[in-house]
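Here the structure comes first, spelled out in structure tokens, and everything after it is commentary.
Of the protein chains in this complex, all but one are displayed in their positions.
Then we have chain A:
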Amino acid sequence: MSTVAHEHDHHHAPTGLKRWIFSTNHKDIGTLYLIFSLMMFFIGGAMAMIIRAELFQPGLQFVDPQFYNSMVTVHALIMIFGAVMPAGVGLANWMIPLMIGAPDMALPRMNNMSFWILPFGFALLISTLFMNGGGPAGGWTMYPPLVLQLGDAFPFLIFTVHILGVSSIMGAINIIATVFNMRAPGMTLMKMPLFVWTWVITAFLLIASLPVLAGAVTMLLTDKYFGTSFFNAAGGGDPVLFQHIFWFFGHPEVYILALPAFGIVSTIIPTFARKPLFGYASMVYATASIAILSFFVWAHHMFTVGMPIKGELFFMYATMLIAVPTGVKVFNWMATMWRGAMTFEAPMLFSIAFVILFTIGGFSGLMLGITPVDFQYHDTYFVVAHFHYVLLTGAVFSLMAAAYYWLPKWTGYMYDEKLAKIHFWLSTIAANVLFFPQHFLGLAGMPRRIPDYNIVFADFNMISSIGGFAYGISQLLFVYIVIKCALGGKKAKAQAWEGAKGLEWTVPSPAPFHTFETPPKLTKSMLEN
């Protein structure tokens, strides 16, 4: 994307395919991450289409239950580890050095490696769908003993998780090393853009939680092949222990997906409200508190396994507590918009939709956090509706907002605003048609991860499926808009958005191959948050 700038470059950087394979440039690697995650978004999305097609009507239509279950499982793994996380890392790669005035990431070679092992990880995962016994079908949570019944795909699943974990941990270490050591003089921690802050905190979450998941899946591996009994009741182990270890990783993982989204929205809303972010310091502290609290709430995913009442109460209260810093954030976003001179370009539209729809997901999360109520909702479509509101209309919408917001900086051209607005409205309407009825299905008792259902659930499922197909198709429009923007259009100024603040808007658009080789001189207005 920065080809033009690259040709003017006096360094002897490799060209063609080698440029991408051997790249240590944060912008190239960021681009690779973003393209990769978009591809994964479509692969995972295609699986979602299969799921919704099967659920269009009661009864078994298109696929057999085993394959359906593997679609559910692999869809989740791909969307979490392949689409949302790499997209976040891609944005971090592209934008963090630009935002803090650094010439590149601190560890450029490790950066290359952390990207290039990803395609191999996903090749392993997707290859399992063609294996004897089928792909992983026990849910992305990989609970034993069910996951141990998996056929040839089992070791591939475990190694995929290992590879993705290693990649993410290296990415996280790189981000922290960059932010802690490479900031331009004068950029103190509390002067950093909020996107950088949320990513630093996310990186700490990654480093603290992913190794625990790596440990848990290693235990699964040794249980299956080396005769250990971590989770084998016959040998004195306990399958519930896996759930504890998994969710000790799993809950922070939720915030690994959500915190960068908070950072994106906190960058975009002030730009288009033309007001500084309301309550910068409280945003930083709220993000940090969410991150710390996320390590003490894991058992709310497993209220029904049988826990002492005191344990259930502790995890319920701790879960409720997270609503406080999250509420601070939502309040700050609204206060930023309050009496602002707002305009509604696509990034702003996606950000506002994020605030509203993520909050809906947050409220259903609160409902699920109430222990006695969770006994009713556990493993129903209510849970599915909840996490898709926070992850699709939350995390993915923020990524769309980020893509539109920074596309001018990446490509040097403005995207087609009219098409982008159409994309926004189609996505928003379709996503709500897709997921809102699933609340009702869940409350009525439809279980998740089942290919067939009682006829009483038929109508809402059909509505949901129609929304699903509409959402899937409208994302093709996004690809068209991105390609069109990369190829040409209205030239973007260095400061592509009138109200945009931050160092990334002081370099030309598209951002040259090398930026900030000498640290920028920061003026007072640049450091205003």
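A few points about this structure:
Operating definition for what follows: a residue touches a chain if its C-beta (ideal position, glycine included) is under 8 Å from a C-beta of that chain, and two chains touch if they have at least 3 such contacts; residues count from 1.
Heads up, the rule we're going with is that contacts and distances are computed from a predicted model.
Within the choices "Tryptophan synthase beta chain", "Cytochrome c oxidase assembly protein CtaG", "NADH-quinone oxidoreductase subunit K" or "sn-glycerol-3-phosphate transport system permease protein UgpA", the name that UniProt assigns to the complex's undisplayed chain is "Cytochrome c oxidase assembly protein CtaG".
Touching the chain that is not shown, out of A:A46, A:L241, A:V507 or A:L522: A:L241 (per the contact rule at the top).
The chain omitted from view is touched by exactly one of A:G16, A:G306 or A:P372, namely A:G306.
Checked against the hidden chain, the listed residues A:I50, A:I207 or A:A288 yield one contact partner: A:I207. The chain not shown here is touched by just one of A:T24, A:T141 or A:S229, and that residue is A:S229.
From the options A:I173, A:I292, A:A335 or A:A470, the residue with contact to the chain not on display is A:I173.
Where chain A meets the omitted chain, the residues involved are 106-107, 169, 172-173, 176-177, 180-182, 207-216, 219, 227, 229-230, 232-235, 238, 240-241, 244-245, 248, 306-308, 311.
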